[in-house]
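Okay, here's the structure, questions in a sec.
Some chains omitted; the rest stay in position.
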Amino acid sequence: MPLSVATRDKLKGVSTATICTALYKRGLRNQMIQNVVPLDPGKPTMVGVAFTLRYIPSREDLNPITVFQDRSHPQRKAVEECPPGAVFVVDSRKDARAASAGAILVARLMKRGCAGIVTDGGLRDAAEIAKLDIPSFHQRPSAPTNLTLHQAIDINVPIGCGDAPVFPGDVIVGDADGCVVIPADLADEIADEAVEMTAFEDFVAEKVLEGRSILGLYPATEEGTRSDFAAWRKSKGR
Amino acid sequence: MPLSVATRDKLKGVSTATICTALYKRGLRNQMIQNVVPLDPGKPTMVGVAFTLRYIPSREDLNPITVFQDRSHPQRKAVEECPPGAVFVVDSRKDARAASAGAILVARLMKRGCAGIVTDGGLRDAAEIAKLDIPSFHQRPSAPTNLTLHQAIDINVPIGCGDAPVFPGDVIVGDADGCVVIPADLADEIADEAVEMTAFEDFVAEKVLEGRSILGLYPATEEGTRSDFAAWRKSKGR
Amino acid sequence: MPLSVATRDKLKGVSTATICTALYKRGLRNQMIQNVVPLDPGKPTMVGVAFTLRYIPSREDLNPITVFQDRSHPQRKAVEECPPGAVFVVDSRKDARAASAGAILVARLMKRGCAGIVTDGGLRDAAEIAKLDIPSFHQRPSAPTNLTLHQAIDINVPIGCGDAPVFPGDVIVGDADGCVVIPADLADEIADEAVEMTAFEDFVAEKVLEGRSILGLYPATEEGTRSDFAAWRKSKGR
């Protein structure tokens, strides 16, 4: 189920908070990747389908530094296979004591046209990654090479990331609040609903800044609110 | 016990670190709200009396999204009742996996003249809240709606926030180091003492930057320090 | 084993990530001080030999505020004894609920020519410390005086800091990713190797930004990579 350009564009204009509420209405309460932050909070919203990498704990004898000389090493292979437009999602078992990846790999993802990277562990070269033109999310910076604690084992299988389930093809959206996972088959309807909700929230925010009480306004339990909102939409062309 | 303008102004000019030391001298060791940070570290110091909201863990059947249609829902009611000048303090049981509040509610607190907000959980729309003209503190950003994990249950009762006891009317002070809780009946004397301590610390900082050793200077165990400080105060008019 | 100027200068030009990999090649996997961040990520890389302070949990009767009137109090004494060029490393048992030190002590370290400070606990007056011209690292800001939870007990003994072993004289390097501990007797060779690795990584980064795949490039398993790198070094004079 590919992500349409229309849905992608809609999702780029809404917040993870709004998406979470839309998911909540459908009974989905655990789609937020917990405890990750953007390396550069100023980047545009990240949107893309999930392409996953799974790590298990590293075993010393299997992870000398020379493993990377194997061109089929899963970490390096995954970086070269992650499709343009996709988000590289890494299951690091929430362990940020060693890195999930560093600036060179993230730069390669960027050059290949990937939409971003998120790990529930840490990224090394964090200051450099923050400057790259690709959104990136992690728990905290972490300098030690991934081999120290992580062994890349599987590419593009269902994983957990930050206590959220991530299936390949799910849609990942990331902003200053973190990253949320939209099940693939819900992406279109969540995008539509989130666009509507965003219009209303923008209206509410404007009214609140004008001094209006939230009672009756948010949610729109008063008839006056609903008519004001209709007028506002018309005037704004939204 | 209302917070006088004089005490408020004094507290705005001192640091949470200094206040903690003044409390420590009185045997109060647990008044720091642990593990919260300002969303915008550049904001002026937050000072105000505590107005509290207590959450308990959310039960799914009691928390459909429609609960907010009830104008007396405690979260919304609390936001409308928090007095101007007060700090909205939220007991989220240190659980930041779902939001304590979002930008619209914080904007409403700002418009109502509240002094700030602190939760030991997370705030959603964190980037927007950071830009509002009201100090805000949380553990980390969190996009999911509060209903996901939190049910608002009580307004303005004694709570725990970040492992600190908070009684309605206590004075909350927040700066880049976090937030501290001053028991209501100590606010005046702590403010006075902290102003005095701040004068001395400013003097010490100046001397240290001039190259003086801290021995004998900080604390002022040498007579010379005490006379230098007296002269410094006179020259500074403090 | 003093740190030579040459080695210090080399280490200032490499990253903690690169150093971690060089240590990893030697079987050293736990040299990263876990979970510390720079107060000002924009500072130059911190390099210096470790001078340590060890805290134990504070006992109330031994830690009235008056203990600082004793000129030989270990925290204050340590600050005055930390040699110019050294990094002040504090074992706070990873407990950031009370401060390890504040702006005045850090300013004194700066004036005394120390290279930096790192604690696995917290620093108070964090905003002020960030502005000082000395690199500083901690877990998170923490306003309460150290006496609240920490009693300074030993100066310049082997300690744990953020789960890493730190022996006096080890070389500490800190950047945006955190701080790493280089065993004293490895400092020269690690510095040399890291300089070499950095040249190669800079070459790789440049090629990746030009659009090259990482396969065969990183690591340099293709002969073409090795010859390109040789040419690049010559052209860059590195």
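All chains are identified by letter, namely A, B and C, in their written order; residue positions are counted from 1 within each chain.
FYI, a residue touches a chain if its C-beta (ideal position, glycine included) is under 8 Å from a C-beta of that chain, and two chains touch if they have at least 3 such contacts.
These numbers were taken from a predicted model, which means no experiment stands behind them.
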Subunit number of the complete homomer, 3 shown here: 6
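Quick note on the criterion: only the chains that are shown with their structure count from here on.
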Interface composition of copies chain A and chain C: same or different, split at half: different
Whole-Å gap separating chain A and chain C, where each centre is the average of the chain's CA atoms: 31
Set of chain B residues in contact with two or more other chains: none
List of chain A residues in touch with chain C within their complex: 65, 68-69, 71, 76, 79-80, 97, 99, 102-105, 107-108, 111, 124-127, 140-145, 147-148
In the complex, chain C residues that touch chain A: 15-17, 19-21, 24-25, 29, 32, 34-35, 37, 41, 163, 175-178, 180, 201, 204-205, 208-209, 211, 213-216, 218-219, 221
